[in-house]
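Presented below is the structure to which this report refers.
Omission of a single protein chain aside, the complex is shown with its protein chains in their original locations.
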Amino acid sequence: MSKLLEVKDLRASYGAVRVLHGLAFSLDEGGVTTLLGANGAGKTTALRALCGMVKCSGEILFEGKNLVGRSTEDIARLGVAHVPEGRGTFTSMTVEENLHLGAISRSDKGNIQKDIDKMYDHFPRLRQRRTQQAGTLSGGEQQMLAIARALMLRPRLMLLDEPSFGLAPLVVKEMFEILSVLNREDKASMLIVEQNAALALGIADEAYLLETGSIVMSGPAKQIGADENVRRSYLGY
Amino acid sequence: MELFTQQVLAGIATGAIYACMALAVVMIYQAINHLNFAQGEMAMFSTFIAWQFLEWGLPYWLAFILTVIVSFVAGVAIERVVFKPIENAPVLSHVVIFIALYSVINSAAGFIWDFTVKSFPSPFGSSPLFGSSLISAHQGGMVAVTLALLLLLYMFFSYTRVGLAMRAAAANPASARLVGIRVSWMTALGWGMAAALGSIAGMLIAPVVFLEPNMMISILLYGFAGAVLGGLTSPGGAVLGGFAVGVIENLAGTYIPVVGSELKLPIALVVIVVVLVFKPAGLFGRVVVSRV
Amino acid sequence: MSVQKETVAHHDIGESPEGAQRAIARPAAPGAKTSVQTRHILFVALLALALFIPAFTKNFVVFQLTQTMVYAIAIVGLNLLTGFNGQFSLGHSAFYAVGAYTAAIMMEQMGVSYVWTLPAAGILCFILGFLFGLPALRLEGVYLALATFALAAATPQILKLSPLEQWTGGVQGIVITKPDAPFGLPLNQDQWLYYFTLIVGLILYLAARNLVTSRTGRALMAIRDNPIAARSMGVNTSLYKASAFGLSALYTGVAGALGAIIVQFVAPDSFTLTLSIGFLVGLVVGGVGWLPGALFGGAFLLFVPNIAENISKGLSGAVYGLLLILLIYVMPSGVAGFLQMIVSKARGGAK
Partner (left out) sequence: MSGASQNGAPLLEVRDVAVRFEGIVALDGVSFTLRKGQVLGLIGPNGAGKTTMFNCLSRLYTPTSGDVLFEGKSILGRPAHEMAAIGIGRTFQNVALFSRLTVRENVLIGGHSHTSSNFVGDSLRLPGSRHTESQLESTAQELIDYLDLNDVADRPVAGLPFGTQKRVELARALSARPKLLLLDEPAGGLNHDELHELGRLVRQIRDDRDVTVLLVEHHMGLVMSISDNVVALNFGKKIAEGPPDAVRKDPELIRAYLGGDAA
């Protein structure tokens, strides 16, 4: 498999505080990679750096193009869809408008309505709420909307920041089932940051473990999940 | 009662001026989430440009269209040149830039065209409308143009992709960037559209109040008031708000003793503030419901 | 002037961190990182300089410096409201006018000493500000801007009203006699008023500084940053917001009284919206949320229009505007942000 994303020596700071100290990781076309780590390890910052929301240095090769220094909107137009922590839906707009916005940079206007219908098939609850303001949805519905909106870009790569955050166990299960279907059937490539390591390792092919802005362990998800230290610290065995 | 009806009608006629301006105010508010203090001056300057075209002998509608185009470009240019470099500055710094722009444009207009009052033609004529002495053909035309612009704006924001993108960019810039919207160009577009709308307002208002560099000061204030009263998120509300302000102003001047013409503006504003105390998002503003 | 929705039903906690960071005030004062000792030394040095200035300069310069301090006091007042409590006001010219007229009427028509007009102006403005702050509780952002704007627009008109003419002197205004230096001090009137203003200003500045680093000041800032959380912490937000309005009006009212005394004249048209806008400009120039910035703001307010006039008579407004734009380009967060940048660069270089 070819590398879809290859990150080398990624560094970033917030003001004077250095948050990332030269990360290197990669993602295969059609694969799922997860970044694990404690609170404050720099996982969210890494995702934000990938989509140009944080100034960074180093190299982020996405389909051979370097993303460092590009604007967030250009990176989105290259096919990177980010579902941020806290979801970032357009709360004052309707569900359907949110989905339209997801596709706003696409040029194949004719297919958009078809894709919206497809999203409603994936997430039937959104269909019921298509004319409702996004801000009035429940947490789970908002997270689904955020993912659906990201998919509307027909992304080459999806970045998911804590998709399980604030969701009930049942909804989390449903969410990850959908993600795994999307990965299997639509060949969506994903980079997932997740506090729930067991869930993330369950869906991922590759995993990286971050500690205070550096990668301390990496490998196939199965292997990482079997590691004694990881099991104790992140999986609770 | 007859006096009342007359005052209400006269209020609607002046209200058309405010409604027109209120529409431009809402336009810029949608794009940048601020009130632009320099907006009246921009409209005034546009009107002077139209006047200059007419002086050069251009036919009215050609001058009109050229002015709208020039104003649109100028609006985009102001955003790109003046605001883009300081887009991360605090909000109050932006407010100060509005004040600076106000000063620059007002002073430049006075310098170029001096401060003498000039008359500006109306495309609709000044004959009484339907034989009524209260509303002239020009004022009728203004109401019609305002409503037509309102309809156009509504369709633009509701049914076009650019309109949707503009709303998204204003509502949540960070998320808008994530879906690939070029937020800063949307802002520039908003400036351009607001400037174009303002130029139309200016050209419609000038025949009524005459053309001079200070013509827009109080009109912009009434326009703000109308927009805020109607709800800054609702173009339709802003237009209604503009008409309401015209009526309130007239009635206050007529029925509240001691007031006289000097205190008309403050009284109108006080009435609006009282309304806002009970309806904090304006009469037609949308309250965004979200979960805490 | 971003619209922040406070009402619970539509407040979105945690939404749009970008908005929160771009909101009215900037985060920390530039002095925050310099050591306390350096700041004390700087303060004493400046004070010493201020004490000796009148001995070396012409009366007119002394007068201008006094006027600068008066504006600075008003700007400190606006800063307490806008910078620390997050409420916006275009109406402070009204409180300045009330202060000025209080001084004028007390001195010229009641024969009260100028010294006593200051507390009277302050208390009156506190009450008016507090009362105005109550309905303003319901309003935020642009809506509050409009309400305070109404106040500014009404003030000159009310001062001109004929029923009040016997007190206010109508359009003519009131001429005030300049007080002499007390206790036989060897100072002329301008010099004395300079020192008098310096003392009053110093007291008010120190009080403001104490306030913003205290429990009350923190409650004001808590309301600015997150009104719902502030309430949950036990802050009576309505009371604090109205009191902040009152306090802010008090500062501006005292400044107005001092201003009337040094200019020796009050008239309705000195207190228009332009003055309010001037305070706002002064606040931003000095730095929102940084108290000493008021002096820079006051100086800007007094001197820059003259400079613009000197550069070009016909285009003075344009020159003024361009200078203002230039200033914001160089210092987007006012003098405060500029100094902060210099301090952190110097530190970076030192390391």
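All chains are identified by letter, namely A, B and C, in their written order; residue positions are counted from 1 within each chain.
To be clear about the criterion, a contact is a pair of C-beta atoms (placed from the backbone, for glycine too) under 8 Å apart; a residue touches a chain by one contact, two chains touch by 3 or more.
None of these values were measured; they are calculated from a predicted model.
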| item | value |
| --- | --- |
| Selected from A:A12, A:L27, A:C51 or A:A197 as touching the chain missing from the view | A:A197 |
| Options A:L20, A:L167 or A:L191, residue touching the unrepresented chain | A:L167 |
| Candidates C:G217, C:P268 or C:G297 - the one touching the absent chain | C:G217 |
| Chain A, residues in touch with the chain not shown (by the definition above) | 14-15, 17, 36-40, 44, 85-86, 138-141, 162, 165-173, 195, 197, 233-236 |
| Touching residues (missing chain, whole complex) on chain C | 8-9, 13-14, 17, 20-21, 25, 27-28, 207-208, 210-211, 214-219, 221-222, 224-226, 228-237, 243, 247 |
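Please note the rule applied: only the chains that are shown with their structure count from here on.
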| item | value |
| --- | --- |
| Remotest chain, chain A as reference, centres from CA atoms | C |
| Comparison of A-B and B-C (more C-beta pairs in contact) | B-C |
| Separation of chain A from chain C, taking each centre as the mean of its C-alpha atoms, in whole Å | 48 |
| Between chain C and chain B, distance of the C-alpha-averaged centres to the nearest whole Å | 31 |
| Chain A and chain B: spacing of chain centres that average the CA atoms, whole Å | 43 |
| Touching two or more other chains - residues of chain A | 91, 135 |
| Multi-chain contact residues (two or more partners), chain C | 12, 15 |
| In the complex with chain B, residue positions of chain C that touch it | 1-3, 5, 7-13, 15-16, 18, 22-26, 82, 135, 138-140, 142-143, 145-147, 149-150, 153-154, 157-158, 160-161, 163, 228, 277, 280-281, 283-285, 288, 314-322, 324-325, 328-329, 332-334 |
| Of all residues in chain B, those that touch chain A in their complex | 161, 164-165, 167-168, 171-172, 174-183, 286, 288-291 |
| List of chain B residues in touch with chain C within their complex | 29, 33-35, 82, 85-86, 88-93, 95-97, 99-108, 110-111, 172-174, 221, 224-225, 228, 232, 258, 262-263, 265-266, 269-270, 272-273, 276-278, 280, 282, 287-290, 292 |
